[in-house]
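Right, I'll just put the structure down here and ask away after.
Only one protein chain is missing; all other protein chains are in place.
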Amino acid sequence: MTLGPPVTLAATAPQGFLSPTGVEIAFLLVGMATLGAAVITVTTKQLVHAALWLVVALGGLAVEYLLLTAEFIAWVQVLIYVGSVVVLLLFGLMLTKAPIGRSPDADSGNRWVALAVAIASAGALVWVVVDAFRTQWIDLDGAAQGSTEVTGTILFRHWVLPFEALSVLLLAALVGAIVLSRKNGDAETAEAAGTPTSATDKEQR
Amino acid sequence: MHLAYPAVLAVLLFCVGLYGVLARRNAILVLMSVELMLNAVNLNLVAFDVWLRDALHAGQALTLFTIAIAAAEIGIGLAIVLMVYRNRGTSDVDRLRDTAEGHGPDDGDHDAPEEAAAPAHTTEAAA
């Protein structure tokens, strides 16, 4: 599909760094909260708490989307991520008998290397990004860029084929998940049925 | 808004997720960290889409797709984690060492209680 006519950038009227708009302040505060929640998610020793702090992080991101005028995406984020993904994660924690309360071995031995890698990559990426977009501003004053109307239009006008392909992918994932869990389940039921009968056989002999 | 804010936030979220993927022991916690990374990418996409005022809104479309795919992926991922848990009795990524030199499946992996696995099987069958 084509990308349309070359876009025009927002007005680059230089805005001072020392006069942030309200949006920016809000963005910053929510961003800090999101980041804090994310950090707690990856460092806490209580597994269930990690999932709950993830909710906070994802919710914070939804607010950020709102601030960036991408409403539809914000609600989709809440619906799917917070609504189903986190719930799935919680189910997974429950089914794998994750310990309630502190678990001493939540972090592997790899964590120092991981920390180093994360810090190094953070440093490198932040520096590059800041250096690249030092003088770029987003213009939020115009029409909402992510309203439902806009999103629906582009989805069903320009991105139909990927949309349909996505549905096929979702179907495949669904079937796959069922197959994965069914195979094991069938074997389990057969075994469970088998053991009582063999036990009765032994009694009869 | 300065473009740096969402970009930097996305970078930091990404790195936090990266740390989680590499450092967490439980497979589900790893999946959570992967979600963080995906979300960071989504934020980046949306921010740049708004900045560029793209007529096609490719960034937002891709974000939607990413969210959908992430949901599918987490479903399959959890199914796999559950199967691993059933077979090995543990969902620790550390214990999954089949590709190690000289190791076969279940070499020294039997710390996690196999007795716990057996009742888990029966509970699964019952459930």
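By written order: A and B. Residues from 1 in each chain.
The working rule: a residue touches a chain if its C-beta (ideal position, glycine included) is under 8 Å from a C-beta of that chain, and two chains touch if they have at least 3 such contacts.
As a convention for this text, contacts and distances are computed from a predicted model.
Would you kindly match the missing chain to its UniProt protein name, picking from "Sugar ABC transporter permease", "Transketolase", "Heme ABC exporter ATP-binding protein CcmA" or "NADH-quinone oxidoreductase subunit L"?
Missing chain, per its UniProt entry: "NADH-quinone oxidoreductase subunit L".
Can you list the shown chains that the absent chain is in touch with?
A, B
Among A:Gln46, A:Ser121, A:Gln136 or A:Ser181, which residue is in touch with the absent chain?
Spelled out, the listed residue whose C-beta touches the missing chain is A:Ser121.
Provide the residue numbers of chain A that touch the chain removed from this figure.
Those residues of chain A that touch the unshown chain are 108, 110, 113-114, 116-117, 120-121, 124, 127-128.
Mind listing the chain B residues that contact the chain we can't see here?
Contacting residues on chain B, toward the hidden partner: 18, 21-23, 30, 93-94, 96-101, 103.
Just so it is clear, only the chains that are shown with their structure count from here on.
Can you check how far apart chain A and chain B are, centre to centre, with Cα atoms defining each centre and the answer in Å?
9
Quick check: in the complex, which residue numbers of chain A touch chain B?
Its residues touching chain B are 1-5, 7-10, 15, 17, 20-21, 23-24, 27-28, 31, 34-35, 38-39, 41-42, 47, 50-51, 54, 57-58, 61, 64-65, 68-70, 72-73, 76-77, 80-81, 84-85, 88-89, 91-93, 95-98, 103, 105-111, 113-115, 117-119, 121-122, 125-126, 129-130, 133-134, 136-140, 142, 145-146, 150-151, 154-155, 158-159, 162-163, 166, 169-170, 173-174, 176-177, 180-181, 184-185, 188-189, 191-192.
Please name which positions on chain B make contact with chain A in the complex.
It comes out as residues 1-9, 11-26, 28-29, 31-33, 35-36, 39, 42-43, 46-47, 49-58, 60-61, 63-65, 67-76, 78-83, 85-86, 91-94, 116, 120-122, 124-126.
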